[in-house]
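Before any comments, here is the structure.
The chains shown are only part of the set, and none of them has been moved.
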Amino acid sequence: MFQVNADVIAKEEVVPGVFSLTIVSPEISENAKPGQFVHIACNQDGDFQLRRPFSIHRIVPGKAFEILFKVVGRGTEALSKVKVYDTLNIVGPLGNSFKYSEKITSALLIAGGVGVAPLTYLAEELTNKQVKFYAMLGAQTSTRMLRYIDFKRLAKKTYTATDDGSSGYKGTVVDLLNRTIHQIRPEVVYACGPEPMLKKIVQTADEFGVECQVSLETKMACGIGVCLGCACKTKKGYKMVCKDGPVFDARDIAWGKDEIEPWSKEEIKPTLLGDNECEVEVVETSD
Amino acid sequence: MKNPVMPASGTFGSGREFSKLIDLNRLGALVAKTVTLKPRDGNAPPRLHEVPSGILNSIGLQNEGIDYFLEHDLPFLRQFDVPIIVNIAGNSIEEYAELCWELRGVEGISAIELNISCPNVKAGGITFGASSRLAGQVTAAARYNIDIPLIVKLTPNVYNISRIARAVVDAGADAVSLINTVVGMSIDTDTFKPRLGNITGGLSGPAIKPIAVRMVWEVAQTVEVPIIGIGGIRSTLDAIEFFLAGATAIAVGTANFVNPHTMIEIIDGIEGFLKQRDITDMYQLIGKVEV
């Protein structure tokens, strides 16, 4: 865990409203693990603002790391205005990481939208460790599909789902998962994205008795485990997302029941179908 | 104390995490998160919400209890050559007394800080710190059970904080620290739900600094004991403002989250401030506001 003043050396608006920043920090780059995050002071002027947490998206070994973020409010707005060569004050790497065994023969990475951020790093790590894995990427439409090329390169197979069907499966990654998990038969699922999506993925994983690790999000203050503000309810009591997480074994999480949207059993009954029904040409996206 | 700068309880955990980012030996004191007799789960999430120039929190004094603290946290804190202040809270006068009893004679504790911002379950849930009678009784009970310096941490959610300060000093407090958080609330206009699982929470950060400075100044007019100024401090000049108002030391809370090096920067900054104006001794600033 370090607090560094780090220079931004590259910036890209990957898709409208989604930016990537490459930040120089040997300390963070050398000590990071997939699933960990950094805590960034986003606003440059003197006004009070808490840091904002962002997953480590990729690593330039020993030199720098990359974040991928979506503008949703004040902090990310300010961060999107950062210019190359600006300096950011960053605390990291923070939190735990995705767990995997090199013996795994097939893992499945599922990303909803910008949830792809930590999974890209994981994908590169798994590849280095010669762990075979599949990937599923979800987006509203093909032009907002993030990091498809990277996964296409790294994964055994990369499925995509778009709400409008402009790329891959027409629907959510959840539906896609339900229709394909039986053929992928992953030993472990790694998922990151909006909470409603995670909840459903976890249900499916459960049904198929597959281990599932998810990266959670909460509001954070300290990011290092001292304020006890980022609590999430687990079957072992309150855990801190910033310290005990952000990666949790889905089984341990006590999901707010009320919040789970009702959905019909049929939906997840696997309709057997050939590979290529899901294997689709994907229009190249801007990255 | 090497210097008058310390962390505010609950914003520093047990010091373990901060020890990875800053040199704890440079601090004036180490103040741990409030410990209670029994472990506490704390409040339902969400526990945090950011507001203009501050945050609302409803942690709910989550902690592992006094036994765990003595076994795991205190030994860690003892490694450093810095006075340790243990902050305690209870839901009854007996609990405060019992906690002090447990801490009596424990090696390596320099002072006890009584967090009296919690409700007294027996007295119908009125906050100890809101009644000069209750505040005095809690202080007396603690005083009776422990012989090391006693600091009482005052809540700002009162009309006349000087009266409370007077009462706890008369009851044997060696020092007072103020302020704790101001009760606030925020509502999500999308979901119509409160932003905090606990509905209301404590406001902290720069937003409450003017309130804290005023209260420190009022209390300084009333009691003679040392005052630890707390509330929205994030810079050297903020700290100086509290000294001028009458604080002999200051504690940094919320600012620790934004910049873990805040306390170190303030310690260096105070030195610079004094040099620049060649003031030989920090104590020449205390209470020196020219009213």
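Going by the order they are written in, the chains are A and B; count residues from 1 in each one.
The definition used in the following text is that contacts are C-beta pairs under 8 Å (C-beta built on N, C-alpha and C of every residue); 3 or more make two chains touch, one makes a residue touch a chain.
All of these numbers come straight from a predicted model, not from anything done at the bench.
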Whole assembly, copy number of each distinct chain: A x2, B x2
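Here, only the chains that are shown with their structure count from here on.
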Could you please specify the touching residues of subunit B with respect to subunit A in the complex? 10-13, 17-18, 20-21, 33, 41-42, 44-50, 53-55, 57, 59, 62, 205-207, 234, 254, 256-261
Report the residues of subunit A in contact with subunit B in the complex, numbered from low to high. 1-3, 41, 47-51, 89, 91, 218-233, 237-238, 243
